[in-house]
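The complex appears here minus one protein chain, its other protein chains still in place.
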Amino acid sequence: MFLNNAWYVACMPAEIDDKPLGRTVCKQPIVFYRGGDGVVAALEDFCPHRGAPLSLGRVIEGKLVCGYHGLEMGCDGKTIAMPGQRVRGFAPIRSYPVVERHGFVWVWPGDAAQANAALIPDCAWADNPDWAYGGGLFHIGCDYRLMVDNLMDLTHETYVHATSIGQKEIDDTPSVTKTEGDQVTTSRFMANITPPPFWKLALRGNHLPDDQSVDRWQICHFSPPSQVMIEVGVALAGQGGYHADAKVKASSVVVDFITPESDTSIWYFWGMARNFNARDKALTAAIRDGQGKIFSEDLEMLERQQQNLLAWPERALLKLNIDAGGVQARRVLDRLIAAERVGAPASPVSAS
Amino acid sequence: MFLNNAWYVACMPAEIDDKPLGRTVCKQPIVFYRGGDGVVAALEDFCPHRGAPLSLGRVIEGKLVCGYHGLEMGCDGKTIAMPGQRVRGFAPIRSYPVVERHGFVWVWPGDAAQANAALIPDCAWADNPDWAYGGGLFHIGCDYRLMVDNLMDLTHETYVHATSIGQKEIDDTPSVTKTEGDQVTTSRFMANITPPPFWKLALRGNHLPDDQSVDRWQICHFSPPSQVMIEVGVALAGQGGYHADAKVKASSVVVDFITPESDTSIWYFWGMARNFNARDKALTAAIRDGQGKIFSEDLEMLERQQQNLLAWPERALLKLNIDAGGVQARRVLDRLIAAERVGAPASPVSAS
Partner (left out) sequence: MFLNNAWYVACMPAEIDDKPLGRTVCKQPIVFYRGGDGVVAALEDFCPHRGAPLSLGRVIEGKLVCGYHGLEMGCDGKTIAMPGQRVRGFAPIRSYPVVERHGFVWVWPGDAAQANAALIPDCAWADNPDWAYGGGLFHIGCDYRLMVDNLMDLTHETYVHATSIGQKEIDDTPSVTKTEGDQVTTSRFMANITPPPFWKLALRGNHLPDDQSVDRWQICHFSPPSQVMIEVGVALAGQGGYHADAKVKASSVVVDFITPESDTSIWYFWGMARNFNARDKALTAAIRDGQGKIFSEDLEMLERQQQNLLAWPERALLKLNIDAGGVQARRVLDRLIAAERVGAPASPVSAS
């Protein structure tokens, strides 16, 4: 139940700087590496000679050399050479559209003819000195849609993240969800509340007092195939909230790229981009550490939830108003996946 | 192949004192916790909202609060409240009859209408200052009936527990097995033998000499669904053996409550109750440590036996006279399980 004709984050650039990386995306084992001139390439992780994983090989002069018997593979999936062999008749292996952009490596696991790099989502913070970004990667044993649900219903913060970003007012404040085209947005605005510990840290990081009431907002943007950008922030109370002047607020974007590995496991790329005090690297590190700790609190819950759903497959779940974000996101996904399956004319997934 | 309409030990009370406990009994994942006034409750470990395990939640003012989105569950399986939601229409989850008694938490995984707390087995030692009890819990990868077999044929002590309670005379002394109703008893009486190390410890613990010949007995009582109480002891030789005066013997009851988790795994609650020198806590600890070490010697054997039986499913096992206890216990179980399956009128399992 994946969308195949879409861009997914495959890895962070540093993961392929030293050697090839084998990673399964949408059930497809793929090797990612830097070919000629350091340009990223992605191929089936299967040597056409004897089936060895090419990710155990090395890159030599831009060619991926199989670590078993030295077959030299080109970035297009065609064998370039092999010691003592004529390789012209070797069947090619599949190559995948792949692009390095915005600090990520993006792969298109579906029909290559439909891949268009212009569809890679914008990342406002990338290559912009007014922004800072820090993040990480988790491997989690759950369906990617459970993570989308998680991120589109932030009432869970009150319970899962009670000591950092959770607070009762999240529960008490209804959210509003709407779908426009393929985008789903869930918003919640809380006025005149006490900032929880994580936001006190952020306020101090922006040289603002942390002992005053604030207005707080959470605006979750889902885009297919499985990304969730969350505008979050606090402003000193009564100064305009979300629209307040930058000098009286601390705000950022929670960045979530969710890449299915299998039906019940994901590679979860999480991070936070902020546009205040962007040059303070110690603050970037402190926020990343804090976010990493907070997000790790979701892991056991998601994996145990997945196990429960596998154990009780026949049981229907509730769809409450707080679940509207996840529910509408699934509706978008179901529609796009159905269209992809009937081979509908290309209306490829754009992410912004 | 479990009896469902029966009381099983689910956990020890201390396991739920601080937080809810998730435990699978007879293939049913259940959350155990202390609700209002600390009274134990048991529910399906599945939040009706999104399927999260309720055992990851917390108990607040007697209500089990889901750790994901804060749904408040009552001890009857009906949702009490949820932030910002009307919950009247929420489908209830299953609640299980559960009783705390005799130092254990008991659960009835079958038809709740048939559950009767009067059927919980007596435990003579509980709440009785003349008795002391110590025990523990093992998780073992075997069919619960293999553990019943183990406990109903103590000739294995000679081989598995050669350095503690085993001795050749166990093999040399025939046992007698008889079934009365649903109870199976296997008895063995050995006269004028040398006590093995564990019993020397017990004799010293009762201020008796450990260098004299003794009479020794083992009387194994199986009761459905899967408990085995074993009267064991030694008396100075020739003083009446099992019937000797308490002053010349050391005797106790080996307590075994076996709770199936799956077809091939169990929660094994083991312990020893004694009615001599009951106030000596150091002795209680020494006996528990010794028993724990002895019983852990069975684990590898039981798990490897289970693997062998799975590998050779077609192979019939022998049923020798020493196996009579286990064989007759299975006959009782087969009869009761068959009756339960045809929905026979309630003749529920009593354990004493």
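A and B label the chains in the order they appear, each numbered from 1.
Everything below uses one rule, namely that a residue touches a chain if its C-beta (ideal position, glycine included) is under 8 Å from a C-beta of that chain, and two chains touch if they have at least 3 such contacts.
A quick note: this is a predicted structure, and the numbers were derived from the prediction, not measured.
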item: Hidden partner chain, touching residue among A:Ala52, A:Ala286, A:Leu299 or A:Ile337; value: A:Ala52
item: Positions on chain B where the hidden chain makes contact; value: 149, 153, 155-156, 158-160, 171-172, 174, 300-301, 304-305, 307-309, 311-312, 315, 317-318, 320-323
item: Those residues of chain A which, in the complete complex, touch the missing chain; value: 29, 45-46, 48-53, 56-57, 65-70, 82-85, 90
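We take it that only the chains that are shown with their structure count from here on.
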item: Approximate Å spacing (C-alpha centroids) for the pair chain A, chain B; value: 48
